[in-house]
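First the structure, then my questions, so here it is.
One protein chain omitted, others in place.
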Amino acid sequence: MKSGLLNDFMRAFQKNRQATFAAAILLGIIFFAIFAPVFATHNPTYIRLAQEQIQLPPTALHLLGTDNLGRDIWSRMLFGARISLLVGFLTMLITIIFGVAYGAVSGYYGGKLDFMMMRFVDISLSLPTIFLVIILASFFKPDFFGIAVIIGLTSWMRTARLVRGQFLSLKEEEFVTAARALGYSDCRIIFVHILPNVRALIIVNATLLVAQAVLLESALSFLGFGVQPPQFSWGSMLSASQQIIFLEEAPWTAFFPGLAIFITVLCLNFFGEGLRDAWDPKLKNIAS
Amino acid sequence: MSSLLEVRNLKKYFFLGKGAGKEQNGVVRAVDGISFTVKKCETLGLVGESGCGKSSAGRVILRLLTATAGEILYEGQNIEQLSHRELLPYRRKMQIIFQDQSGSLNPHLTIGNALGEPLRVHRLIYRKEELKAKVEHLLELVGLSPDQMCRYPHELSGGQRQRVALARALALNPQLIVCDEPVSALDVSIQAQIINLLKELQQKCGLTYIFIAHDLRVVKHISDRIAVMYLGKIVELSSKESLYARAKHPYTQALLASIPRLTPSVRRQPLIFSGEPPNPLNPPAGCHFHTRCPYAFARCAWEEPLLQAVDFDHSAACHLLDR
Amino acid sequence: MVNTLPDILLELKNLRTKFKTFDGEVRAADGIDLTVHKKEVLGILGESGCGKSVTALSIMRLIPSPPGEVHADKMELNGVELQSLTEKQMSKVRGNEISMIFQESFSALNPTFTIGEQLIDVLMLHQRLDRGAAFHKAIEALSLVQIPAAAKRLSDYPHQLSGGMRQRVMLAMACACTPSLLLADEPTTALDVTIQAQILELLRWLQSEKKIAIMLITHDLALMAEIAQRVAVLYAGVVVENASVQNLFTKPLHPYTQGLLASLPLLEAECERLKVIPGGVPNMLSLPDGCRFHPRCPHCWQICRQEEPPLFPQNGSEVRCWLFAREMK
Partner (left out) sequence: MANRFLRRFATLLLSLLVISLLSFTLIELSPGGAMARYVENPKMSEADRARIAERFGLDKPAPVRYFIWLRNTLQGDLGISFMTGRPVLTEILERLPATLKLMTVSFFISIIVAIPIGIYSATHRHSLADNLASACSFLGLSLPSFWFGLLLIYLFSIWLGWLPAGGMITPWFDPAAYPLLIRPFVIFWEHTRYLLMPAIVLSLSNISSWSRYMRSSLLDVISQNYIRTARANGVPERKVVYKYALRNALTPLVTLMGLDLPVFFAGAVVTEQIFAWPGMGRLFISAAGNRDYQVLMGITMITAVLVLLGNLLADLLYSILNPRVTYEG
């Protein structure tokens, strides 16, 4: 990013107050996740099964109350944030790396190769991601890293398609033809000439991917196929509330982790939207 | 003057649709067996209406598109068959500039980088200062000031961008430049600047141009010889003077008659054809032009006319010439 | 002056059209005065960004707002002030009394409706015809613009037609109700020369036979010579010269007009170098002080840098240049 473009971008981004606000909240959440041990009031995995310890409503001692096993919800939320965010970020990385590479090759070379590669994407896209993820998760019983890999490997298709579309149209641009006339190698054209023009789109897509990954991971953990104890994420904290009885007796056990997911995803979406508007209003329809 | 480039029976077909059974979806014969030579330091104009294949021809010659058939001889060497690696030295000798000056420069590269890159990639210059000096020299050559170096393409005007594109083409010291409608997207007052610049550079650097355009005024001004294309074929090939004074092919005559004149008092009676250019997917048999030609006779509908010499350095493809 | 003639069709006084953009306010039209007489062809000549299309869209009241804003001291069509009409009244004027055709014939027709549907819609709207009558009128309209086998073409979609045909269809839609004024925005620019000649012929015919006044907007000088009776030359949002076509081509007054004419390669004569107007079209965000043309002008003197010239009358023409103020004194 060169200074001229960066300035334009920052100017546009700062005009968007929602996005700036969202970015600030996100930074706050990340800060709390990193320094979880500092802010935690209890051991997040310590179980107290005495009747007067479980399902306590929020008090000064237990800021957000305790869950059905007597664990402190506030402390669990802090540590759960680490897993939730980490999975989101890792998934995004995997998706972007794989999706961009796949899309770039398919779009740049075109022809029969592109046809075959895109058929495969179409086929993969016609299966609900959650099916594959659940099948894999139920057989492999992965840790959080495994979850990230599984989600990443089942959600790169849209990114690939997006990047491919951009490559397909950009390679027809005359600056690419000029680059070929100047005898540049394919590798150079892809990375130096085309990729920077897709960069904005990829970054926006990456932000939205983190949001989607956080949502998917929490849904998976909620259903019991995500991270397994003793590891836990925001999603798995809600898991017990599937039983109506727990929801009835202690709604706060479900309320706070869900709220955390909601706010994080919301901020990520606003942030991504802000990036998109700041970079190029023309991208509006295609980056999701 | 010796010939620099010779094109023999060059063809470029586009197959529509994808997957199996391509042919049934149709073939566009964008370039359908054209032959010509370009001499050193001359300008060959390539004119025709949109879709006549002039742009494709330009790109096939530079091997930016793969030819369906034919030979491209550059200084006697057939470059059609060369591999990617073998082609590299020829890439330096032949360059292209485009119509759309905003699309022909990478929006993410500064002018300095865009001009320096070819030199670095071809390992012509390694040292930083030397590179900078060379880029400055290139900018001056096309009439831009060296402080434009750190600018991005979107910060320049259309005319300036076209100058940069030209400078980039010149970076590798080419002999041949294909100019694909280089001025048609520019404002009238800027067009003249670029045309003058092209002429100046031709003399200064000993360049050879293939000048693709649809504007017959501009082509007349800049070219030495002109090839007129219609639906993938050359219908007339001639020196400029001869073509504008004594056009032989009815299509050329029509083109010339269609140019609006600059004299309002003379209301010309233009030679207007009722028809439109035929669908390139399904061109008429025989002479492609016979459906619009006012002089067409029976033979035109079934026999394709061949390019034949009518004068010194003037040939045309029309059956009328036999009558 | 010309304004006093009785057959004034459109009178435009001090048109100012502004656009609010991210980088500031762009005054695309900055005080444009125009008069169109009945049955004449007025050419509007100018380079990209000089405000010629904006002027036409402002008259049609088709400038999107925001970001656009249109003000004029006077914008009268047949004595009716267009700015005072409600949106509903205005949509009756459009297509009926003024209509407009555009350069991009491909994107200017709706791709999901047949041209018949689009044409019949316009006819039913303005002429209160029933479907059957509108259908026959549509065929008539298409034959009017010399489309062969008009009845068959009605069921075609725009993408099935060639560029020239689409431009004819647009003309048919615009002229179906025989408006008194047709705004033609670069109608032939995207077309091939041979087709261009056909469309020009058609426009000429519409003007002479159907008595439709045409305001032809173009950057192509030669086109003006072909068809226009009077020409207004626009530069950076203002009219710099207003002249009959004869005067414009034989004795151009404004240095800009002179420069434009000189920079065209001639078919009739040979020359090694073309004459050139130095520099480029000014950025509309930061216009030069004084005369807008002065940085490129070979005759620039002190006052040109400081004060913007008004339009000076000169031999039946009008010209916005201080050179002619001297001659007046």
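Residue numbering begins at 1 within each chain, and the chains themselves are lettered A, B and C in the order written.
In this text, contacts are C-beta pairs under 8 Å (C-beta built on N, C-alpha and C of every residue); 3 or more make two chains touch, one makes a residue touch a chain.
Quick caveat, the model's predicted, so the values are computed rather than measured.
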item: Full-complex contact with the absent chain, from C:Phe19, C:Phe102, C:Phe135 or C:Tyr235; value: C:Phe102
item: Residue of A:Phe131, A:Phe145 or A:Phe191 in touch with the missing chain, whole complex considered; value: A:Phe131
item: Contact footprint on chain A, counting only the chain that is left out; value: 119-120, 122-132, 134-140, 211, 215, 218-219, 222-225, 235, 238, 241-242, 244, 247-248, 251, 254-255, 258-259, 261-262, 265-266, 268-270, 273, 284-285, 288
item: Sites on chain C contacted by the missing partner chain, in the whole complex; value: 60, 62, 64, 87-88, 91-96, 99-100, 102, 104, 107-113, 118, 121-122, 125-126, 157, 159, 170, 173-174
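As a working rule, only the chains that are shown with their structure count from here on.
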item: Most distant chain from chain C by Cα centroid; value: A
item: Between B-C and A-B, the pair joined by more C-beta contacts; value: B-C
item: Geometric centre distance via CA averages, chain C-chain A, whole Å; value: 53
item: Centroid distance [mean C-alpha coordinates] between chain B and chain A, Å; value: 50
item: Chain centre separation (chain B, chain C; CA means) in Å; value: 32
item: Overlap residues in chain A, where contacts from two or more other chains coincide; value: none
item: Chain B residues within the chain A interface of the complex; value: 18-19, 59, 62, 64, 87-88, 91-92, 94-96, 98, 100, 103-110, 117-118, 121-122, 152, 155, 165, 168-169, 171-172
item: Complex interface listing, chain A residues touching chain B; value: 2, 4-5, 115, 173-175, 177-184, 188, 192-193, 196-197
item: Touching residues (chain side chain C, partner chain B) in the complex; value: 47-48, 162-165, 192-198, 200-201, 219-226, 228, 245-246, 248-249, 259-261, 263-267, 271-278, 280-281
